[in-house]
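Excluded from the complex is one protein chain; the other protein chains are retained at their positions.
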Amino acid sequence: MTVDNLINWFPFGTEWPVLTFVTAVIICALPVFLFIAVYALVAIYAELKISSFMQDKVGPMGQGVGLHAWKFGILQPVADALKLILKEDIIPDLADKKLFVMAPFIVFVGAFISFAALPFGQNIIIADMNIGIFYILAVGSLSVIGIILAGWSSNNKWSLYGGMRSAAQIISYEIPAGLSIISIVMLTGTLSMQGIIEFQSGTIWGVLPNWIIFNNPFSFIAFFIFFISGVAECNRTPFDIPEAESELVAGAFTEYSGMRYAFFFLSEYAEMFVISAIAVTAFLGGWNSPISGFMNSSGWGVFWFMLKSLSLIFLMIWFRWTLPRLRVDQLMSICWKVFLPFSLVNIFGVGIWSLLVG
Amino acid sequence: MSEDLDKLISDAVEKALQGDMDVINNIEDRVTRSKAKAALVKAKRLAKAAIAEDAPKPEESKAVEALPAELSLTEKVSAVIAKKFPNTIESDEENSHIQMKGKNWFEIAQYLRDNPDFLFDSLQCVTGYDFGENEDLEVRYNLHSMTHNHAIEIRIKTDRNDPKVPSVEKVWRIGDWFERETYDMYGIVFEGHSNMTRILCPEDWEGWPLRKDYEVQETYHGIVVPKVKDGWE
Amino acid sequence: MYKYFNNIFVAISSILKGMSITWRHMINIRKGNVTLQYPEERWPRPERDIGFDLDSYNVIRSRLHVDIDDCIGCLKCERVCPVQCIKIVTTKAETKGEDLPDIGHTGITSNGTKKALIVSRFDIDMSECCYCNLCVYPCPEECIYMTGGPNSHKHPIDYEFSQYDRNDLIYKFAKDVDDEKISKYVSKKIK
Partner (left out) sequence: MGVIHGDLMTLNIGPQHPSTHGVLRLKVKTDGEIISEVEPIIGYLHRCFEKHCENVTYDQVIPYTDRCDYIASMNNNFGYAVTIEALMEIKVPERVEYIRIIVAELNRIASHLLALGTYGLDVGAFTPFLYMFRDRERILDLFETLCGARLLYNYIWVGGLSHDLPRDFVESVFSFLDYFEPKIEEYNELLTYNKIFIERTADIGVLPPEVAISFGVTGPNLRGSGVKWDIRKDDPYSIYDKFDYDIPIGAGEMGTVGDCWDRYYVRMVEMKESAKIIRQALKGLPAGDVHQALPKKIRPPKGSIYKRTESPRGDLAYYIVSDGSPIPYRLKMRSPAFTALSVLGEISQGWMMSDVIAILGSLDIVLGEIDR
């Protein structure tokens, strides 16, 4: 379902090139948007429930048409979303209005366009670029601009703090994340997402799936570094210092309300998915089945991909409800003093490994 | 590695003892900095102890020893103060406390804190007191010694219309807030206090609430202060 | 260098330890759950013997209630209230111990005391009440108490009362009779 295929498939493709392109893009983008919306609802529900279970409580137990029409509070995220949409959209008087209005969308766009290169299945990818993983890393950093804008334009000291912290944090953590991806690229020899996944088909010694995480000890560390850095990029606990509610009230989002706040929320969850999807693609075999030859058709590929991504998201939720928050300088020192040296060593190690073994 | 650190810390402490705190504050590593600060405190304590040992204080110790042993602590303290600072004790009839005059209170406080026989290193409580309308105000200090585990009470009377008592903020640091609270409630001004402002009430509140002749102001910034309740007398 | 790696090791192991605790709680949620689905379920009230007996006295903090038929107007509760949220007005009746049906006055309390005073006003402002229970102890006729307490068979517990207007939280317990009717029986006004 790539854009290229669609363009070729349209009969009037050559006569109206612009129209064709725009139509094709919209046809591809709509499902993604719907997917994000539905996924966010599911993820919010999952977060509510998992956190409650970890804290010895039951979480939302009734919501929807009539007070208790639905069991187990399944409609709770829908109600939350409705509430956020219906709420008054407050723009502070002294805010920089244009930027203030723009910021949530920039953040969302950053998360949204990453979906273009995510390989959901063997054929289900919007644009199978030959620089796929590079593209995702590049556009993923867009969201930081949005957060800085949000922090600055709110004209609030807390927001400014949040914006500055977030900028420092996200930019720093891009580096170890990028470096650990480099070690993957060295192994696979391709930047294309599908290429990386195809590299991982088959098995090692007929037992373990041939995923990169099992390929060599260095790539295991790379996975660890990439995933933790990804959590930091999503601003999730223990790295949630940009919105640290006990210090900065709500950080960069303090002044936002209603729909605009919902967009920040949505993009946070979308970003979680993107990070998990990259980790799955690059380390956990993408849509490959964990048992070679078992349920390995293209349809099942979507299932495996989603299963793996959602378990990584569960891991992030698990982190959040267990750990305290780091301080801003500790966060930086972990990045620069631990992750960076390790990922540099990793690149070296992977190089030697592929010389000797591969 | 650790020797270097120790040297760094000791250097910094030395500098700081000479009054240059920047060295310590400029230490990059947080752990080292806090260690240096702790070391500084320790060094200061040692220095203070050394000074205390050096300074000859035989006559004071003797002054206490010379008193009969059956006297209560309050009487002992009162006798020693009367000797050291004449004309400060107002009356020594009561056994439970020491009634003093306001003058020299700061010096007496310092003396009581540093004298090795008393070592009243902790100011437990400062209580304002009003004897009634048109009568004097009083400040009551409850002192306590962590080392000797004994306590006394000191009372200082002051005039209602011009209440002034020397501040002991610099002797016991908690005196700062306690005195501000007493000022807030009774209007007693503590002379020498660095920030004599109201602490609990708003700054522009009128009157001294705990005085016996206090009357609640009618409105505060347009808000009616006394309670208004319909159908309730 | 040892410290560096040790730090990393301690960090990872302590984090894994913490995560194992939350995991255990998550999978044992059926056993460990402490949530109470409030409007449907309620926490069982502390079980004590119901009665006025001292060692099995049922202490409850909820809305105050007065059995006005038992009230003799002794003002003890009004005097003991630390926040002055009880207001009582009584008038002395010539007819001691007689029922006066036209103003709803009963002459004898359930404890058998003959009433000398007509309680024409007994207001409790529940918005001011501090639920200290002090008014309950001195009452000689045991007519003021918190609902769900010793008299819960008559008045079940009510700790969820709410009103739209603050003045509606003033609960009026005295019989609603106009002063003229009362004045027929009054020898002299006390308060």
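Per-chain numbering from 1; labels A, B and C assigned in written order.
Rule of thumb we're sticking to: contacts are C-beta pairs under 8 Å (C-beta built on N, C-alpha and C of every residue); 3 or more make two chains touch, one makes a residue touch a chain.
Model, not experiment: these values are computed from the prediction.
Student: Shown chains touched by the missing chain?
Tutor: The chain that is not shown touches these displayed chains: A, B, C.
Student: Taking the full complex into account, find the residue in B:35, B:76 or B:193 that is in contact with the omitted chain.
Tutor: Only one listed residue reaches the unshown chain, and that is B:35.
Student: Applying the definition given at the start, please give the residues of chain B touching the unseen chain.
Tutor: The list for chain B reads 25-26, 30-31, 34-35, 37-38, 41, 45, 96, 121-125, 127-130, 140, 142, 146, 149, 151, 153, 172-174, 176-178, 181, 185, 198-202, 209-210, 214.
Student: Extract the touching residues of chain C with respect to the undisplayed chain.
Tutor: On the side of chain C, residues 7, 10-11, 14-15, 17-18, 21-22, 34, 43, 46-49, 54-57, 59-61, 80-83, 130-134, 137, 146, 149 touch the unshown chain.
Student: Contacts of chain A with the missing chain: which residues?
Tutor: Its contact residues with the unshown chain are 51, 54-57, 157, 161, 237-238, 240-241, 244-249, 321-330.
In this section, only the chains that are shown with their structure count from here on.
Student: Rounded to the nearest whole Å, what is the centre-to-centre distance of chain B and chain C, using the mean of the C-alpha atoms as each centre?
Tutor: Averaging C-alpha atoms per chain gives centres 45 Å apart.
Student: Please report how many Å separate the Cα centroid of chain A from that of chain B, as a whole number.
Tutor: Chain A and chain B have C-alpha centres separated by 58 Å.
Student: Provide the list of chain B residues touching at least two other chains, using ranges where the numbers run on.
Tutor: As it turns out, chain B has no residue touching two or more other chains.
Student: State the interface residues of chain A toward chain C in the complex, per the touch definition above.
Tutor: Per the touch definition, chain A meets chain C at residues 50, 52-58, 61-62, 318-319, 321-323, 338.
Student: Show me the residue ranges of chain C that touch chain A in the complex, using the header's touch definition.
Tutor: Within the complex, chain C contacts chain A at residues 8, 15, 18-19, 21-23, 25-26, 29, 32-35, 37.
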